[in-house]
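The other protein chains are all here in position, but one chain of the complex has been omitted.
Moving on, here comes chain A:
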Amino acid sequence: MIEAPEGVSPEIWAALDTVLDPELDEPITGLDFVESCTVTAAPDGDIVTVGLRLPTFFCAPNFSFLMVADAYDAVSAVPGVARAEVTLVDHHASDEINGGVAAHAGFVETFTGEATAELDDLRRIFLTKASVAGQDRLARPLVDAGAGPDELATTTLGELPESDELTRLRRRRDGIGLPSGDDAPLLIHPDGSPVTSEQVPLHLRRARLQRVGIETNGEYCKSLLALRYAPGAATAP
């Protein structure tokens, strides 16, 4: 976790650090999406104001909505916080999203006529992708050390050394009800079924492709955000 900016309590920052960009599978803190965060003391508790920003004006509204809503929920749940105000800036759907989240309206109500369902399925799709990519991160060192398909197919999470990547994979799996305990296999299909040794080569190819996909998107987004908000940028909003 990157350090909390000056003036932001570690508890608030830790709460924001739990909010993921679902597409990139990274916290909004590390992605530099948190433009501002201020805490004002009030008689009945703190008022926390958070401004979020994104790499482009046209970032997909569904993911943008999830990040604003998740940040609102995470900050609101911090003990001592009386009220959270989270707003998205410089985005083509800022008004709708900010209004919708503040009014506790769901996604369908926020985008009346433009959406047919809440975003649970969308979130599930991306947690599934993240848990596929995570298998590559953990399995790759084993492959490099000479592990073959038989060994990989029977490796469990409990046999792996504790690491941030392992914790990350367990959390993603928890989020979609996939096995995440010590006895869970490292390699599983998106539906949770185990990968047989015959399936290992293709599975690993797919896992790596998934990881390359997500991480490449992350690189684009980070570059574009840095350019958009660089001092003196011609495209400064």
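One rule holds in what follows: a residue touches a chain if its C-beta (ideal position, glycine included) is under 8 Å from a C-beta of that chain, and two chains touch if they have at least 3 such contacts; residues count from 1.
One rule holds for everything that comes next: contacts and distances are computed from a predicted model.
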| item | value |
| --- | --- |
| Protein name as given in UniProt for the chain not displayed, "Sigma-70 family RNA polymerase sigma factor", "Cell wall protein", "Amidohydrolase" or "DNA-binding response regulator" | "Amidohydrolase" |
| Sole residue of A:89, A:103 or A:212 that reaches the chain not shown, by the stated touch rule | A:212 |
| Contacting the left-out chain in the complete assembly, out of A:101, A:119 or A:178 | A:119 |
| Among A:28, A:67 or A:200, residue touching the chain not depicted | A:200 |
| Touching residue (missing chain; options A:14, A:47 or A:143) | A:143 |
| In chain A, positions touching the absent partner | 23, 55-62, 92, 107-108, 111, 113-119, 121-122, 125, 129, 143-144, 147-149, 152, 197-202, 204-206, 208-210, 212-213, 215-217, 219-220, 223-224, 227-228, 234-235 |
